[in-house]
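All protein chains but one are shown in place.
A and B are the chain letters, set down in written order, and residue numbers restart from 1 in every chain.
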Amino acid sequence: MMSKRLGRLLPWRSAMAVLALSTASTCFAVSQIDTFEFSNEIQERRYRALIDEFRCPKCLNTNLAGSDAPIAQDLRKVVYRLVVIDAMTDQEVRDYLQVRYGDFVLYAPPFNSRTWYIWIVPIGLGVLGVFVILGLQRRVARQQTGLDPAQQARLQNILQERSTADSSSAGDGHKHSETER
Amino acid sequence: MIPELGNFALALASVLALGGAGLGLYAPREQVLQNGVLSMVFGQWAFSLVAFVALVYAFVVDDFSVSYVANQSNSLLPWYYKVSAAWGGHEGSFLLWILIMSTWMLAFCWRSDQYPERFATRVLGVLSLLNLGFICFALFTSNPFLRLIPLSPADGADLNPLLQDFGLIVHPPLLYAGYVGLAIPFAMAVAALLEGRVDATWARWCRTWTNMAWALLTCGIALGSWWAYYELGWGGWWFWDPVENASFMPWLAATALVHSLSVTENRGTFKSWTLLLAITAFSFSLLGAFIVRSGVLTSVHSFAVDPERGMYILIFLALVVGGSLSLYAARAGQNTANVGYELLSREFFMLVNNVIMVVALAVVLWGTLAPIGYEALTGGRISIGTPFFNAFFVPLGLLLLGALALVPVLNWKRTRAQVLMSVYQALGVSAVLGVLVWFVLDPSALLVAAAVGLSTWVVMTHARHLGFRLRKGNVPAAYIGMTLAHLGFAMGTTGIAITATQSVESDVRMSPQSSMVLAGRQVTFTGVVNVLGPNYRAQQGIFVVTDGDTSYELRPEKRQYFAGGNTMTEAGISAGFLADTYISLGEPLEGGAWAVRAHYKPLVRWVWLGALLMALGGILAVFDKRYARQRRRQVVRQTASQGEVTVS
Partner (left out) sequence: MSRASLFVPLGVFVVILTLGYVGFDLGARSELPSALMNKPFPEFNARLLGRQEQSISRDDLLGRPTLVNVWATWCPTCLSEHEQLMRIAATTDVQIVGVNYKDRPDQALQWLAQFGNPYRWVLDDRDGLLGIEMGVYGAPETFLLDAQGQVVYKRVGDINPRIWRSELAPRLLELGVRIDAAQSSGVEKH
């Protein structure tokens, strides 16, 4: 066991650390800053939003904005060109990169015949959550009297008649147990 | 010698863990044997401490014959980084994990006199079993004490410069304290299932431990986010990276658990659900460990990929979580209380909280694991990142805020509709504020305005009701804790909404003595000087920021570390309660100019301050007098006199 460990001694470059950013990769820890010129603020905002959305093809999970890798720099230049010079819309820029680098490069997975369930499943879970709450609400309502809405209405009528006869507030039946915690 | 001692101590700890597990799970009735379990737990703690100290010693004395030290450290490293480098890599950080686990176990021992003896022994047995798994993992697959003799290097490879920072000193210990702390409610749930007895009293015991672990986990995650923000140079503080998600998932489960325990304690209901949450929370801690240390998911944060380690953790995960979930399926649901409650009640709103937390948890789990599934099914590769998660978390967060606003006025079981008056008034005010905010920002900032409006509503109802109760009389610490935690959540959400949408970022070329305008402030670049650090040399840019009549200086650096030759950017940050100004240096350009990135980030500190407030709330709840240590005899008397509902 010992010698196997020694034999597999990792060279220092690949030793990683807690929440560590790879020593080997130029990908993380930004030292490259592009100085592009924009004609208006909206363009600049769009550019920044877009480079946040695309994944650097080479890095270990970084977006174009946060990577120093050469390919990331090149792709930022491409996005700049597409937004500012070619005046493409956001979706056109996404399509442009998707055609060349595949779905991988989009941090928001596309919605198509291959990937529709990626979005539908969590939406379904959300809807399920809503149904759970509604279902519990209905059970809670029924718990109080065990009656359905029609019977509830009849009961209310009877109680109203009774309360006009004697003036106590008969509707307020439950004593609340207020064990304040 | 010392490293071998450490290794031996670890081996001894494993033996004691085995003994503790066997004896504890057997749940003896004899006092002597029960005390035996206690001493075995103490022994585990003592020996894991010895092992950990031995490792730290090897770092402090620069013992590069130990391979882990040679990989992580360097003689030029300042002593405090040498110490924290001990947990800078996988092997050492896992030893820290073991020490923290043993410490939690010791804490449980210390307080175990307030629990029934057999129950406490069972809990310690489960914990020892978990600890056994951890220690064996360390001993057999990730031993930090391995030597490099006879090839010991003269000096070490240096700690990654990104880790040479205060963040490394505090973030892992706090984070692990949270992760591992969730083992206590887990063990208590398993022990309760084994005994076949779950009731409101069990929930009360569980609460203090859960609240503490939750608070520590909240701190750990917040620290990690803050650290990433100032260290990485691009102003981001959360990336939905698999490793970050791995810490967020147990947090979501633990938050649900904190609330569910309250219901089980006060009303004796939701018992099966609470048990399930208790098992789930720690299971996600383990799943997180798997994700981070096995290389299954690509992340900048993950440790060195080693399939052997990953396999071990996977098998451990299968046994522990599979075992406990099977036990749950077999034995839960045996005692259910039918306790009624209305829509406008704390029970129902705790349920709403739980449903939202579980849906959020499911979304994060799906987003983290779906790429693996997709690749397995189709061979293609997709990425799931921030846009995906934001699409779900924005509505979930707004929903949670909305529900939260009603919480302070709610009673258990039933609330009179009249008390809602104050809530409606607060809603009116907040709605006006929200619309104002929307007006001031741009029309597309509707969600931001909604977040601000809802957060204000939460703050108003909580502050108002707290004031009301303080005037009435003695307010339990736990109530103040709850208020603080909810206020913290509102603060955090506001911070997130504002900083994510209203930050200003500017990347420009600046020559010395030139200025630029950033969000109404003037930033003047004075020039660059050379500085020398303990183990690096740097070019330091000097920037003067003028805001009205105040001005301050920021000094971002580009550092080059001697050992290893890494280059690193250190941002210059002016931290403010209302906003941060953040400047970092890029590359030098022609003509003595530099590429400069300047950010203005309003309310970014609220994100972490909000989280700290939440943690503070949790800790306050732990120290509520009503949960203080009571000796066993007193518990029985107390229960009878308070007329508590103990449904079994």
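A few notes on this one:
The rule is simple: a contact is a pair of C-beta atoms (placed from the backbone, for glycine too) under 8 Å apart; a residue touches a chain by one contact, two chains touch by 3 or more.
Please read these numbers as outputs of a predicted model, since none were measured by experiment.
Remark: the absent chain touches shown chains A, B in the intact complex. Check B:Gly380, B:Pro395, B:Gly527 or B:Pro588 against the missing chain and you find that the one touching it is B:Gly380.
Contact with the chain that does not appear here is found for just one residue of B:Leu106, B:Ala187 or B:Ala332, B:Ala332. Checked against the full complex, the candidates B:Ser128, B:Thr201, B:Ser225 or B:Ser283 give a single residue touching the omitted chain, namely B:Ser283. Subunit A residues in contact with the hidden partner, per the touch definition given at the top, are 57-58, 70-71, 74-75, 78, 98-104.
Subunit B meets the missing chain through residues 272-273, 276, 279-280, 283, 287, 290, 294-298, 305, 307, 310-311, 314, 317-318, 321-322, 325-326, 328-329, 332-333, 336, 365, 369, 372-373, 375-376, 379-381.
Note that only the chains that are shown with their structure count from here on.
Centres computed as Cα averages put subunit A at a distance of 19 Å from subunit B. Of all residues in subunit A, only 1-2, 5-6, 9-10, 12, 14-23, 25, 27-36, 48, 52-53, 55, 59-63, 65-66, 102-109, 114-115, 118-119, 121-122, 125-126, 128-129, 132-133, 136-137, 140-141, 143-144, 174, 176-181 touch subunit B in the complex they form.
The touching residues of subunit B, counted against subunit A in their complex, run 67, 70-72, 87-90, 93, 140, 143, 146, 148, 157-160, 162-163, 167-168, 171-172, 224, 227-228, 232-234, 236, 239, 241-243, 262, 265-266, 298-304, 340-343, 348, 351-352, 355-356, 358-359, 362-363, 366-367, 370, 374, 378, 380-388, 391-392, 395-396, 411-414, 416, 476, 478, 505, 507-509, 558, 564, 566-569, 584-587, 589, 595-597.
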